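Reading through the structure tokens given below for one structure.
This view holds just a subset of the chains, kept in their places.
Read from first to last, the chains carry the letters A, B and C; within each, the first residue is number 1.
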Amino acid sequence: MIDNQKLATLLRSFAAERDWDQFHTPKNLATSISVEAGELLELFQWSRGQKDWNEVSDAAVRRRVEDELADILLYVIRFADKAGMDLQAIAERKIASNAAKYPADQFRGSDRKYDE
Amino acid sequence: MIDNQKLATLLRSFAAERDWDQFHTPKNLATSISVEAGELLELFQWSRGQKDWNEVSDAAVRRRVEDELADILLYVIRFADKAGMDLQAIAERKIASNAAKYPADQFRGSDRKYDE
Amino acid sequence: MIDNQKLATLLRSFAAERDWDQFHTPKNLATSISVEAGELLELFQWSRGQKDWNEVSDAAVRRRVEDELADILLYVIRFADKAGMDLQAIAERKIASNAAKYPADQFRGSDRKYDE
């Protein structure tokens, strides 16, 4: 379980104590998600994926990956909290929508991005 | 609550049914988070944040924002599931680490990114 | 003028001297552009654009912006060099295509992203 209410409350206090709520516009939080996503991606910048998940087995690398993943999750939770969005509901709805968009029998084993 | 175990299980089935697990390397999932973050950001590309959270009050805009936010969350959950990372634990650890990095009395009301 | 041939030649030597050409796949260079774009964006993470271009008047900020902009440009030039693409030609073609997509009389003063 992710206790997003608990995390959202911690983030509200964090922002309130620093008077940072004023900076938390939709655009700035979307910007922050993108910035943190770039920092996560940087950890794999030159990788060609050949080591698969062994790539995150080293403890120091793993820690950095966890920190970036956490940053992204926290900004997603902050955004949803500010906008009054129910993350569990929209995530389930999106999975259902993806299942309809990519029927298993038509997309098996294919990464047909270009063919869409 | 976000039932990330439930969502992770749905995502595992989704990938297995399409034989897409092979594409889910750390780099490709980090790439996917970045791509979806870019799609969220695009919804605010020309905004200057002046409407604050009214910017997501229109139903059609709101729906698009929710879908992009869901995509990001789902890839974060998929990444953590593949890597065996505990999202609640790393999120709480990151909030504690941010609190130490940005003492409230030194950063109040300031967006001093440039001064770091 | 941007002497992209000169810059591409410098980048070729740079990669050859470090045996880094092997890492310069299309995906890795696209990744690098995204990573650097995130670093540029980070410099404006909490800005709400109110200072307009005065935001880059401070010498230290300006220098950081220039460095990130340069990184992006260099990866774009490297990508085009590896792929044999003519940047001037594709840039002019894209401007013409944008002009057709956004007729001036229909889009004047509007940031109608949501209406597309």
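Note that in this section a residue touches a chain if its C-beta (ideal position, glycine included) is under 8 Å from a C-beta of that chain, and two chains touch if they have at least 3 such contacts.
Bear in mind the structure is a predicted one, so any value in this text is a computation, not a measurement.
Novice: Copy number for the full complex, please, knowing 3 are shown in place.
Specialist: Whole-complex copy count for this file comes out at 4.
Quick note on the criterion: only the chains that are shown with their structure count from here on.
Novice: Compute the distance, rounded to whole Å, between the mean C-alpha positions of chain A and chain B.
Specialist: So the centroids are 2 Å from each other.
Novice: Go ahead and note the Å separation of the Cα centroids belonging to chain A and chain C.
Specialist: Those two chain centres are 24 Å apart.
Novice: What are the residue numbers in chain C that touch two or more other chains?
Specialist: In chain C, residues 27, 31, 34, 38, 42, 45-48 touch at least two other chains, as defined above.
Novice: Can you name the residues of chain A that touch chain C in the complex?
Specialist: Contacts found on chain A: 23, 25, 27-28, 31-32, 34-35, 37-39, 41-42, 44-48.
Novice: Applying the document's contact rule, which stretches of chain B touch chain C when the two form their complex?
Specialist: Those in contact with chain C are residues 27, 31, 34, 38, 42-43, 45-50, 58, 60-61, 64, 111, 113-114.
Novice: For a test of understanding, state which residues of chain A touch chain B in their complex under the given definition.
Specialist: It comes out as residues 1-5, 7, 10-11, 14, 17-20, 22-23, 25-28, 30-31, 33-34, 37-38, 40-41, 43-44, 47-49, 52-53, 55-56, 62, 65-67, 69-74, 76-77, 79-80, 82-83, 85, 87-88, 90-95, 97-99, 102, 104, 107-109, 111.
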